[in-house]
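Shown here: the complex without one of its protein chains, the others still in place.
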Amino acid sequence: MNAMKKLSYVLTLLLIPVLLAGCDSKLLVFDPKGPIARSLTDLIVYSIILMLVVVVVVFVLFGYIVWKYRARKNDGDFEPKEEKGNHYLEITWFVIPIIIVIALMIPTTMTIYQVDDVPQGYEEDEPLVINVTSADWKWIFSYPDQDIETVNYVNIPADHPVELKMTSAGTMQSFWVPELAGQKYTMANMQTNLHLLADKPGSFYGRNTNFNGQGYAHMEFEVEAKTKEDFNKWVNDVKNTANDLTEDTYSQILEPGLVGRMTFNGTHLDWIDHAHGGSEQYIDPEKYRIHHGEHTDLNQDIDENREVDPLDQDEQEQNSDSEETDHSHH
Amino acid sequence: MTSQSTPLEYQSQQTRMNILGFWTFLGAEIVLFSTLFASYFILEHNTAGGPTGQDVFVLKDVLIETFLLLTSSFTSGLAIHALRNNDLKGVLIWKIITLVLGASFLAYEINEFFHYVHEGVTMQTSGFASALFTLLGTHGAHVTFGIIWIALLLVQVARRGITVQTSSKLFIASLYWHFLDVVWIFIFTFVYLKGMVM
């Protein structure tokens, strides 16, 4: 009996956070800032509601049966009757899950196709194309039309579709900006595409979610959506002030390690597109060799690197607010 | 013994289980080779600028290998026929011929590998080359294992004669040998012919 009480107590405890999930809109996934992420969130909320119904039905039935049919001291020699099963009941709980699956499948398929395309209402706009290259352990963003390149941050115009052409210079990564879009892998010798759209100007948290070695936890970036004017101004500033990206600098950037934000004139696409091979020339296994017992702190390298680029420092100051407000909703 | 129609190797519960167990194992082998074939098909065109199958396959050698292995499968069948007739000498003769044919196949295959290396195709050349060597090599390793296995069984058969145990062992080894033949037919068709034509 005592066991039963404890059990039901635990079950209630279990339910509380599940119920809270729907209300706690502060979680990033429940806080979309663009139409693509919003359609994902809508699908997720819909599925959570359906699933909560399932959970409640199972839990109530479970609690009721376990309580009602528990063995009691005054049961005496009571011997339960054998039951083979019941065709009607068994068909019922065969059909109900089928209906639930259909109810989930239709919106799922619709959403899959929907986010695979330019968001509705923006079909007429010429999307801004950005090539994303992930490396160990940094994100490189090339703007082929503007002919500029950034590292570990990406600026986009708000209320304007962005098309990402993504690849990797080595290990596999996954590009994720939860408030703007779902994730997609970046893979060497291959190109994946992702649409991005932010409703309004703002700063968004982005990171790699696919484990790729020591610097993985630090492989974050910031997406900043600016008004179209601000965005164009930023592009012009970069073109006027940033250093040219050279092949040497690029090779240095690709070396395994952490770097700060960087900004360059020109893109590496002029000499290599990792989606079409050739990455092996940058890969040196010796740089990945582990020496056990040396306590490594990749974080320390980052500050030295930050000094590299004068424009980078300006950027740092400019962005320092937004960086602190990363995750500011907490 | 029991009825005339039951072959010797099926006459004890343990040997019946051994044979069923081996069939199950062959099921696993089918999955194993299917996976290798699938990997080969995926990497077939990833030659990284190196030689392709068309560049290096030599039809004559492959035909000889095929002939040797198919014939060995046939003689292995004849050995089992002799086993059913309780003909110890026949079993030994046909199985030894099988082994000789199998060994010749292996010799040709090793020669083929040397030819590839000579043409600049090694395990390290490209995805295609790795997959080719691995598929052929896995089959070749199976043949090697089969030759040693059957040779050891022949020693046992020669010493103990044809019994329920030895006959079931021989029968199982023959199943294995036929299986390798079937795998080779797939290799011949989907690696060599396809590689040379397409």
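Every chain is named by a letter (A and B) in the order it is written, and numbering of its residues begins at 1.
We adopt the following convention: a contact is a pair of C-beta atoms (placed from the backbone, for glycine too) under 8 Å apart; a residue touches a chain by one contact, two chains touch by 3 or more.
The rule we apply is simple: contacts and distances are computed from a predicted model.
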Candidate names "Cytochrome aa3 quinol oxidase subunit I", "Large ribosomal subunit protein bL17", "MerR family DNA-binding transcriptional regulator" or "tRNA threonylcarbamoyladenosine biosynthesis protein TsaB"; UniProt protein name, chain not shown: "Cytochrome aa3 quinol oxidase subunit I"
Shown chains that the omitted chain touches within the full complex: A, B
Those residues of subunit A which, in the complete complex, touch the missing chain: 3-4, 6-7, 10-11, 13-14, 17-18, 21, 24, 26-30, 37, 39-41, 43-44, 47-48, 51, 54-55, 58-59, 61-62, 65-66, 69-71, 75, 78-86, 89-90, 93-94, 96-98, 100-101, 104-105, 108-109, 111-116, 136, 170-172, 174, 176, 178, 181-185, 187-190, 192-193, 205, 207-217, 279-280, 283, 285-286, 288-290, 292-298, 324, 326-327, 330
Residue ranges of subunit B at the interface with the undisplayed chain: 13, 16-18, 20-21, 24-25, 27-29, 31-32, 35-36, 39, 42-43, 46-48, 50, 123-131, 133-134, 138, 149, 152-153, 156, 160, 165
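The rule we apply is simple: only the chains that are shown with their structure count from here on.
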Subunit A and subunit B, separation of their C-alpha mean positions in angstrom: 49
